[in-house]
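Have a look at the structure below before the remarks.
Apart from one protein chain that is not included, each protein chain of the complex appears where it belongs.
Order as written gives the chain letters A, B, C and D; numbering starts at 1 within each chain.
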Amino acid sequence: MLDYMQFVLAPQMLNGFAFGIAIVLMALGLTIIFGLLDVINMSHGEFFAIGAYAGVVLLASGVNFWVAVALVPLLMLPVGVLTERLLVRQVFDSADRHTLTLLLTLGLSMIFYDGLKMVFGPNPLRPDNPIPGGIEVAGVFLPAYRMFLIFLGAAIIAAVWAIIYKTSLGAMIRAAAFDRNMASSLGVPVSAVYSATFAFGTALAGLAGILLAPIFSVFPTMGHEFIVIAFTVVIVGGMGSIKGAVLAGLLLTQVQAIASLIISPVWTDPILFGIMVLVLMFRPQGLFGRLGHG
Amino acid sequence: MSSADDIVLETRGLSVNFGGLRAVDNVDIAVRRGGITSIIGPNGAGKSTFYNLVTGAIRPTAGKVFLEGREITGTPTHKLSAMGLSRSFQITNLFPQSTVFENLRLAAHALEPWSLSLLPVGRAKRAEAKAEALVERFGLGSKATEMAGHLSHGEQRRLEIAVALACDPKILILDEPTQGMSHTDTEEASRMVRDLSKEITIVLIEHDIDIVMDLSHTVVVLAQGRKLAEGPPAAVRANKDVQTAYFGAH
Amino acid sequence: MLEIRDLHSHYGFSHVLQGVNLTLRPGECVGLFGRNGVGKTTTMRAIAGWIKQISGSITYNGQEIGGLASNAICRLGIGFVPEDRRIFPGLTVEENLKLGLMQTAGRSGAQEAAALERAYDLFPRLKQRYRQMGTTLSGGEQQMLAIARVLVGDQKLLLIDEPTEGLAPQIVDEIFAIMRKLKSEGHAILLVEQNVKRALDITDRICAMERGRIILEGDGNSQADRDALMKAIAV
Amino acid sequence: QDIKVGALPPFTGPFASIGQVIKVALDMRAAEINAAGGIMGRKVVLVYEDGESNPATATQRAEKLFQVDKVDFLTGTVHSGLTLAVGQVAERNNRLLATTVSFSNAITGDRCSPNVFRVNPSAGMQASALALWAADFKKGAKVYYLGPDYEMGRSTIAEFKKEAEKLGATTAGEVYAPLGAKDYSQFFGQMRAARPDVLYMSTGGTDSVRLLSQLKEYGLTNMKLIGNSAAVTSDNLDAMGNAAEGFITSGNYSTLIDTPANKVFAEKFKAAAKIEANLYAADTYTVLDFYKAAVEKAGSVDADKVRAAMRGLAWDGVAGKKVMRAGDHQAIQDMYALELKGKTYHPLAKVDGEKAAGPDLCTKW
Partner (left out) sequence: MADDGSVTTSAPRSAGATAAVRAYAQERIEWRALNIASIVFFAGAVAFGVAYGLKGDTFYLRLATEALIFGAVALSVDILLGFAGLLSLGQALYFGLGAYAGALVLKQVSESFWLVMGVSILVGVLSGLIGGLIAIRARGVYFALITYGLAQIVAKVIYNTRELGASDGITGIPIVNVSFGFWQTKADNPAGFFFVVLAVIAIIYLGLLYLSGTPFGRALSGVRINENRMPFLGYRPDRLKLAAFVLASTIASIAGGLYPMLRGFVSPELMYFDASTNAIVATMIGGTGTLIGPLYGSVILVFLKSMIGTITTHQIMVIGALFMIVVIFFPRGLLGYLREIVVARSRTKDGGGP
């Protein structure tokens, strides 16, 4: 029994945790863009993929991994700004802009996906693990890179949360999200705030892309493969809630880890979905409501 | 006069908490059939919250609500409308992308039996006649085919009342109906409310004290969630507490 | 200070403003009156830059502001209290209020704190509720917040649309007192108000509006003009 | 008049990389055949449509190929379900289809069709060939199974397990991860605890990349890795770095199989496709030879005549002789256990094709 706890359950939960942080990192950009701009960004997965491919290209051209980690989010900023200015903004005044932006970004994701495949080919790529090896604690093996991810991820999440809830910049962003005209009349440069927010969400996706590339590999369909779980996390947590995304991300990956152990991995997806349905039944707005509602 | 049959709407010990704030605190009110009962009070006294409790939009922390002697605490909103309780909203709450006429027809249709809802519109004459009458009665004739969302604020306020009326209520709760209406419109609106009160019981929340004093047979004063005074307008007006809490140096 | 010439605006098929002409001088309070739906709010929104489909000219201190973004207009010193309050739902009362500080750039932290303090003094109720979410305030409280939010800025021209709507008499008194004080401090005010009688106490000039035009302009202190106004808007 | 051959490879979707290989191989062989005078003096013209790995789209496009383009023969399908659905379209249009990649047993088993042929080895053939090797590798080896949780992943494991246990292997554990699983580390705890000698994997594509690189990340390197032929191929090999070194599978092809045809083919393919030739390339390349031989034998492109000619037809594949079994339309060929060294599969042992194929289970004709 103790053996089981030590060699099976504990590593399982730890792995679940590392994976959870990874997913939260991805969900973070998604939830911010929704919470602040009211846009379901279906191309978020492709932004994630673009980040990963950008990383692969940088590494292949001899850039150091850590430099690439710093560069990729910066490279993603213009992608985000352009997407917001050229596309999302076009339908922003429409009454059903929820639907329209969803469909718009869906279309964009198709183009990005196909474009990535055209440029990089359909085969998977993978950058080398920058910190191979690991440490063994009480018979449990902890890969170094995953430990690093846990800490970096947690730091990023905390920083994002603080910016949005604890700074006046955050209040400005949230105000612009709720009422464009009024915020603008109070002097908030709404148009710039929107672009910046979208770009920020995009940069987060790209960052997640390169950070996860050594573990999960890089391939054209990676975007929509990861987006499903990211959406589940965001829905359960409450669209637009950072707290919710973190909690749901960690919770769901733990459930997944443990369910795959004691039931069967086959059932993990239906179980996650079942949780999503249950949460929505009792709290249609997710565990936590929209950004800003606490 | 005070026989139980005469009480249309009654609350007993109605209370609700928002976090630490007791927004409505142990309120007992009995609304008699016919005429107008007004609820007044300073801003944030809990008037709208009281309405929300009565109409089922919020669940009370404690206390009960009765409609014609039947307990309706916690009854879903749609059933309350079927039972004859209708309300207008302080903050306009219409169907902005529908025409004015459609807003009214939709409201008028609601109480038709379900079986009728699959028959095409041409046959549901009753609802239509009602919508038609309301359009005229509220002076929205020239706007009947406009989108409700395109009306000016004051026009929307008028439509708001009309929609609430279209449900054929026995008791109509109006939340600041004249808010945002121009002076002449306000006068007309109050005339109209008086006319209405001949057919149905009206509960009115209003800050325009002249209207309140003029129309109501009973005035209830709320302050800080509690009932401060209740009685005929003149008596309430003379009440010292009410004067300090509400009227100020007017 | 503010000069509107032949302003037209359309909402889809409807031609709402049909040539508005209006002038506002520094430190002056102009009342804009009229029945529902004549275009008072639309005029205000056009000045504040909320409506883009306009023609004609709006100049502020000689600068054309028609077509500018709302935040640019705000930065020129125009503050706007819209008729439907527009409190930000996800922000606390205090956050709502602090956002108003953005209207005026370049103030020191201490000046901003003083501005907040003054707003709280004007509306102690807001101070009690400062951590509550903005839209859970009662209707009247929201109105106070909407006004206070603009007052924490240092705007020279204030557009105020039906500020006393939904307020208890006591508060209405306070609001008028505040507007009078603002005027004495040198703020220009464009006021839309249904409570014409009370509004006349503070207006220097009065305009009656009908069908998208200003049909009458007069001196706020002349009884004859007041009578004409009452007649014009009480059709 | 030209002979039109239709092809429905997936250019989009999860199998897009295989689609690319198919196109290169077909183009290459068609050009060679045409240069050598075509089939019965007629030029071979390839007509491509994207099969998209979606049977619904593919059936519609197959109809187009048959009805509008009037192709005489169809190939290039990958996804097994798609092959089955398109096979039915072929049947209804009375045209012939040969697959070179789909390995679901059903295609030549309980869902065999008189109009459908398979040039490549079935899943069953691969499993039994590998099991024969595993029995020699270590007597009573403890095998841990890991596969994607869907029909193919499970049946491939079941197939192998059946054969391996017959030959004395034992099962240390068995786990099915969702298809497209992101993180396999969650299975490593149990796997480590079970201490297997051999890990059999039936993953494919990027799943294999993640599985193998994560195994390495967690230092789980002290067991022999084996798996089905789609697990590690030249498509996904690059992404694995050296994590797949020593991986063993079974198949009918390796660039090192020593036939004169293979030498030429392997080099030429690599030059054209920029990746090393793999089993898909070899089998697709050879399908045109199969068709050519049949048409020439039948003296016509008429489906019924060609079918009759195909049954029992023996021809030279890239890596050896193939015989189309008349009873179930499955090509019989020698199988090898193959070990990955560097980027190349090295043949370890040869397994007799007839033995690997097992009995003919088709009862349709």
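As a convention for this text, contacts are C-beta pairs under 8 Å (C-beta built on N, C-alpha and C of every residue); 3 or more make two chains touch, one makes a residue touch a chain.
This is a predicted model, so every value here is computed, not measured.
*Asks:* Where the complex has a chain not shown, which of B:Asp28, B:Glu112 or B:Asp210 is the residue touching it?
*Replies:* In the complete complex, the chain left out is touched by residue B:Glu112.
*Asks:* Using the document's definition of touch, tell me which of D:Arg42, D:Arg111 or D:Arg311 contacts the absent chain.
*Replies:* Missing-chain contact among the listed residues: D:Arg111.
*Asks:* Touching the left-out chain: which of D:Gly81, D:Gly251 or D:Pro347?
*Replies:* Answer from the full complex: D:Gly81 touches the omitted chain.
*Asks:* Which positions on chain D touch the chain that was left off?
*Replies:* Looking at chain D, the ones touching the missing chain are residues 11-12, 49-50, 52-57, 59-61, 63-64, 67-68, 80-82, 84-85, 87-89, 92, 104, 106, 111, 149-152, 179.
*Asks:* Tell me which stretches of chain A touch the chain missing from the display.
*Replies:* Answer for chain A: residues 34, 40, 87, 90-91, 94, 96, 98-100, 102-104, 106-111, 113-115, 118, 228, 231-232, 235, 239, 266, 269-270, 273, 276-277, 280-281, 284-286 touch the chain left out.
*Asks:* Would you write out the residues of chain B that touch the absent chain, in ascending order?
*Replies:* Answer for chain B: residues 55, 76-78, 81-82, 86-87, 93-102, 105-107, 109-112, 116-121, 124, 127-128, 131-132, 135-146, 150, 152, 155, 158, 163-164, 166-167, 185, 188-189, 192 touch the chain left out.
As a working rule, only the chains that are shown with their structure count from here on.
*Asks:* Based only on mean CA positions, could you tell me how far chain B sits from chain C in angstrom?
*Replies:* Centre-to-centre distance between chain B and chain C: 29 Å.
*Asks:* What is the distance, in whole Å, between the centres of chain C and chain D, each centre taken as the mean of its C-alpha atoms?
*Replies:* Each chain reduced to its C-alpha mean, chain C and chain D end up 75 Å apart.
*Asks:* Using the touch definition from the top, which residues of chain D touch two or more other chains?
*Replies:* Within chain D, no residue contacts more than one other chain.
*Asks:* If we count contacts the way the header does, which residues on chain A are in touch with chain D in the complex?
*Replies:* Going through chain A, the ones touching chain D are 3-4, 7-12, 15-16, 18-19, 114, 117, 121-126, 128-129, 132-134, 141, 143, 145-146, 214-222, 225-226, 229, 256-257, 260-261, 264-266, 268-269.
*Asks:* Considering the complex alone, what residue numbers of chain D touch chain A?
*Replies:* 12, 14, 16-17, 19-20, 149, 175-178, 180-183, 185-190, 192-193, 205-206, 209-210, 213-214, 217-219, 235-236, 238-241, 275
*Asks:* In their complex, what parts of chain A are in touch with chain C?
*Replies:* Of all residues in chain A, those touching chain C are 168, 171-172, 174-175, 177-179, 181-191, 290-294.
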